[in-house]
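A single protein chain has been removed from this complex, and every other one stays in its place.
Up next is subunit A:
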Amino acid sequence: MSRIETRFAHLREAGRAALVPYVMTGDPSPDSTVAIMHALVSAGADMVELGMPFSDPVADGAVIQAAGERALAAGQRLEDTLQAVRQFRDRDGETPVILMGYLNPVEIMGSERFVAAAAEAGVDGVLLVDSPPEESAELAPRLREAGLDMIFLVAPTTSEARRARIGQLASGFVYYVSLKGVTGAGGLDAAAVAGSLDGLRRHTDLPLGVGFGIRDAQTAAAVGQFADAVIIGSSLVARLHEAARNGQDPAEAAGEFMRPLREAIDGARGADIAKKEMAQQ
């Protein structure tokens, strides 16, 4: 069983939703990433999404774009992202790590070389925002062969037929984009997202993660009631940047940010579980 499968199996048994933070490699500083990843896990993260900086991140909002620009200015490249995962694995062999980014750096490295290096570094899954299933015919099988999951997105604009197809194709988990917009946009409608997830479950048995638009404990808790994973990026990235500017250790800030989210998600689920137990008695 892959690390992602194992993690979701354990969470399901415990009746918990996964908490998945996103951080940009090399931001707020090149040497901070590995410490931030460990701090996130200590504070209750179940999986880490690691951004691969790209010069033209069209699907990301201003916060993540700026983080990518800072990381690139500091010299962070795809090889550094892989190196961060390698170092993270020295101390943590269990927490799944997903790489998230854009296709061009991967293609320029060469998809064969990238897949081999990612597998060797201890990466578990890859999400390339600008590589939908139709354009992944080369990369997806390569990743699968190497034992890595290719994570696909489903959006509110995804047709029913495509949802079915993506549900079949995907592995690891399905990433549901909670709103029409880029990362960091506001206005998440939890009830609508819950409805979409119900529909999506008809097409796949995979765990369903929800991202985009989750910015605080309250939205995280609401989404954690019905999603298998709650993914949070922009507000964490913004917080880490702010911490670094104020001279605070970003790893410490990452932990502070994560803990209340963990509690809120578990609390909401706990209330849910307690209610069910009462009803059964």
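In the analysis below, a residue touches a chain if its C-beta (ideal position, glycine included) is under 8 Å from a C-beta of that chain, and two chains touch if they have at least 3 such contacts; residues count from 1.
Definition applied: contacts and distances are computed from a predicted model.
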From "Sugar ABC transporter permease", "Catalase-related peroxidase", "Urea transport system substrate-binding protein" or "Tryptophan synthase beta chain", the hidden chain's UniProt protein name: "Tryptophan synthase beta chain"
Residue among A:A9, A:V58, A:A116 or A:A192 touching the omitted chain: A:V58
Sole contact to the chain not displayed, among A:A84, A:V129, A:M150 or A:L206: A:V129
Contact partner of the left-out chain, one of A:R86, A:R142 or A:R162: A:R162
Interface residues of subunit A (partner: the chain not displayed): 54-59, 61-62, 65, 69, 72, 77-79, 102-109, 129-132, 134-135, 152-159, 162, 177, 180-182, 185
